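Missing here is one protein chain; the remaining ones are kept as they sit in the complex.
Chain naming follows the written order as A and B, and within any one chain the residues start at number 1.
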Amino acid sequence: MHPGSCFGRKGDNVTEEESKYIIVGGSAAGMAAAHAIRLHDRQGAVTVLTEEPDTPYFRPLIPFVVSGKKRAEDMVLSGCGPYIGRDIFVRTAARVESVNTTEKTVSVQGSGDLAYEKILFATGSRPYIPPEIEGTHAKGVFALRTLVDARNMAERVETSDHAVMLGGGLLNLKAAFALLERGLKVTLVVYSPEVLSQLMEPEDAFLIRKALDRAGLKIKTGCAATHIISDRTGVTGVALDPGGEMSCQMVCIGKGVRPNVEFLYGSNVRIDGGVVANRYTACNTPDTFTAGDVAVTFEPVSGDRIMTALWTNAVEMGRCAGQNMAGIKTAYSGTFGILNATQVADEPFVSMGVVHTTDHDFEIYRHATDMTYRKVVFNPVGTCLIGAVFIGDITNAGLYRYVIREKMPIMQIKRYIIDHTLHYGHFMTGKV
Amino acid sequence: MAYTDKILEKSIDPSVHKMLERAEQLNLETVWDRYEAMLPECGFGELGVCCRNCNMGPCRISPFDDQGPKKGVCGATADIIVARNLIRMIAGGAAAHSDHGRDLAHTLLLTAEGKGGGYEIKDEEKLKALAGEYGIETEGRSKEEIALDLARAVYGEFGKQEGFVQFTRRAPEKRVALWKSLGIDPRGIDREIVEIMHRTHIGVDNDPVNLILQGLKASIADGWGGSTIATELSDVLFGTPTPVRSQSNLGVLNQDHVNIIVHGHEPVLSEMIVAASNDPELIALSEKVGAKGINVAGICCTGNEIIMRHGIPIVGNFLQQELAVITGAVEAMIVDVQCIMPSLGPLSECFHTKFISTSPKAKFPGATHMEFSEEKAFDIAKQIVQVAVENYSLRIPEKVLIPEDKTECMVGFSAEAIVKALGGTLDPLLNAIKSGDIKGIAGVVGCNNPKIKHDYGHVALVRELIKNNVLVTTTGCNAIACAKLGLMLPEAAEQAGDGLKGICRTLGVPPVLHMGSCVDISRILTVCAAVANALGVDISDLPVAGAAPEWMSEKAVSIGAYVVSSGIFTVLGTVPPVLGSKVVTEVLTLGANEVVGATFAVEPDPIKGARLMIAHMDKKRQALGI
Partner (left out) sequence: MSQPKEIFVKIDRCVGCLSCTTACAVEHSKSKTLFGAISETPVPKSRVYVQWVEPDGKVPLVCRHCEEAPCMYACISGAISRDENGVVITDTDKCIGCWTCVMVCPYGVIGRHLEEHKAYRCDRCPDREIPACVSACPTGALIYDTVDSFSGEVRKHASRELLRAERG
């Protein structure tokens, strides 16, 4: 029985208004949930409400719109990979203003109310603009989050010479490269001692830093912006702390995200920073679920409450939520706070689990060569793998994620983990 | 910590641990890294069922009954293919040893003709004894005259078509008669090797047993031919070894001397390097460049040759050759032939070390070739040593790390030296064997192999033997391992059983006797032949056994073949590529007993291997009624 065959029957006269399932938010978590529902419930209508004007797309690809390497049409979600379910109604420019969990209705801005049997809150997160930076409303200041942002940035590039990126996170790095490819000069202003401070420690990042330097990116660490200078043409410069000014025509802010929970204020849904989910992705009110950046879930190694802003995690949690909504009780195994894989300036890297080890008692092994770097982190007694960073050579990274996530007993394979020679044959032949 | 475990489990030698850690620090590849990268090794090769002898192939026989080809394209079965491959290994090994012997014969010839560039005849007594074996007149003749005739006679053994190889007649009459009856009494050294190559060509010999017999024949022409010639003529030219003290392991390299390592096999080169390093002009030069002198040390068999005769220290055995370079303290690594890793060239380029090849037969990537010729031997040796001395100033102090490990040893036990230590006759030894103070004699020999924990196979096996009162004679890399691990000191007798302990204390010798390089296994054969003759039995009746716990080379296969052909049970630490053929495996491990009175056994665990040898000796003692 192939998945493609059970994706709903066409021409069932099911209308949107009768949607059994409503999904608020049309990105990773929302669409993953929608398709997961369809896999298990061939008939129930699904309506996805997204406030963006664009139909669902692969958000991580938007830097390519900035660089001009891809067009918006190349990023459409529907029809790709697992997103092949039928009869999933998507309404764009449909911002949900409030939810009534007793009446089981949502109120859509500029439209009416919609009734639901089960609802998923997957509104994701929005960029955080630090209020202490003045002048962020000027033309030419961006936070790259949506296709709309990407289009605007791409346009601004035409009249720009130098762009300043505030923040050394992954998204800003990708945006920086996109701008470099358009021929702009780019400077990264990073408050931490090194780039990617959320994903690894400063000494882990040296190979990446070298690659960035080679690629022509200017980087200032230990530095922050105080205010943005502009005139009627838009941004003209940035003032820095500890001092100095830089002239530029574009500023890109990558200082983290905040969950989009405002629409739930006044409802009975429990919020604690984000929307609180139990192990089965359900909220405290009946028939309500949550997934993705907006949700508060837990970290599998420590059990701590955690919120993440990662596509992979959102898809995973969204799928789980979708299954639960379709009546199949599925526990969510938790999400790593750090689970990133990408290629920065031809340098592939993977970072997962607990990688910040300063001031902790973890058992750590590092190995560096000219071309590669790895760090594996074990718990203090050395019996469990809790984190790993691989740069340059990312062979079999998936196996390490599995080992971390499942908290596998690793004594028989510890040396392979440390030597980065672990392979699936070890699992198949009963080493673990 | 697991990180160090990875290094710890590679060797029992602490100097190796230090250097492997250093290699990791410096990001340098060693033989162990290349071995790991090779895994998994191809099972067809491991089983010996891969044949590339003709272009209808390459063929491989599937080891599984229900799947894959069962015969090569020509129709050869696994039994035929395995047998062919095995005796080609013997051919390779026998050729190596015999060429070594040939070079010695050539050197003796030149020396006798007065054309040797610095060689002399040092042991006239031995010269005369050998001449006697060839029926050459010695009365009233100069040593040059005798040497000329002997050299010509020995040289002639190589290209002989008919007849027999003289030194095979040292074996007991019963043994020679057995060889004759089996048709494996060799006719000439090169001929038997050539015939292996012919027989293993497509469509020639397709009978596994017939093939193996030819393999044995060629190996006998090695052991009692080429190797014996190498040993005996080296004794004539450079002196028969007598007991001498020395040291071994990486710690013999000297921080403030010019360090020269000789590596390879033929004393024809290493003796001259040693002599040149004593040249006062060169020593003065070394002081001029800031060193305190010239320190020559050896690796592998050529190291064994010069330690036996001059007490020149040994840096290490086969698997340590790269580690020696990694110390960063070697001005020159001078090599001739055999067991030299081609990785040394690129490795030396990471340091100031000059990797110098000397033989036209053995060139290497990244080596500086300074061709050696016997006619100009001493002069060329001086040139080479000078290059090394001049290289001292290019040593990079920050890159130098010499482990402190070095151990004292007492070596130099040629057959003659043993007899002398016994007081001039074999009787004390025979009595000790009869009384049981000495249960038997073992010859533990052979290379290193990363498949076995470095030196563990050697030393654990030897320790178990001496614990059980077995006197151990050793050569090659095993000897170096025992020396490094302290088994070659008279004090090591403490680790022996009471019987052996007593004998060692009385004679003032260690329980493990270093008899030299791999060709010097011929010395062990000579001793066994002498003991057998004294007792009036064949070698196969003696309580003796052989072992090669970490072997790897084709030379070792030839050695194993000639040792077993001489009637000595031999234990191998790594499996030879024969398991793909039931017939060949059974012949080697069982059937050979009916044919040559001895077999092979394979046992990777050295303690178990030792116990096999001990059990074998007990059986033989019982049969002898002692």
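The rule we apply is simple: contacts are C-beta pairs under 8 Å (C-beta built on N, C-alpha and C of every residue); 3 or more make two chains touch, one makes a residue touch a chain.
This one's a predicted model, so the numbers in the text were calculated from it and none came from an experiment.
Contact with the chain that does not appear here is found for just one residue of B:42, B:56 or B:623, B:42. Only one of A:24, A:49 or A:77 touches the chain withheld from this view, namely A:77. Listed by residue number, the positions of subunit B touching the unshown chain are 39-44, 46-47, 60, 62-64, 66-69.
Not every partner is drawn; the one left out touches subunit A at residues 2-4, 32, 58-61, 64, 74-77, 80-84, 311-312, 315-316, 319, 339-343, 346, 348, 350, 352, 394-399, 401-402, 423-426, 428-429, 431.
Methods note: only the chains that are shown with their structure count from here on.
Centroid to centroid, with C-alpha atoms defining each point, subunit A and subunit B lie 65 Å apart. Within the complex formed with subunit A, the residues of subunit B that make contact are 2-3, 5-6, 27. Remark: subunit A residues 365, 369-370, 414-415, 418-419 touch subunit B in the complex.
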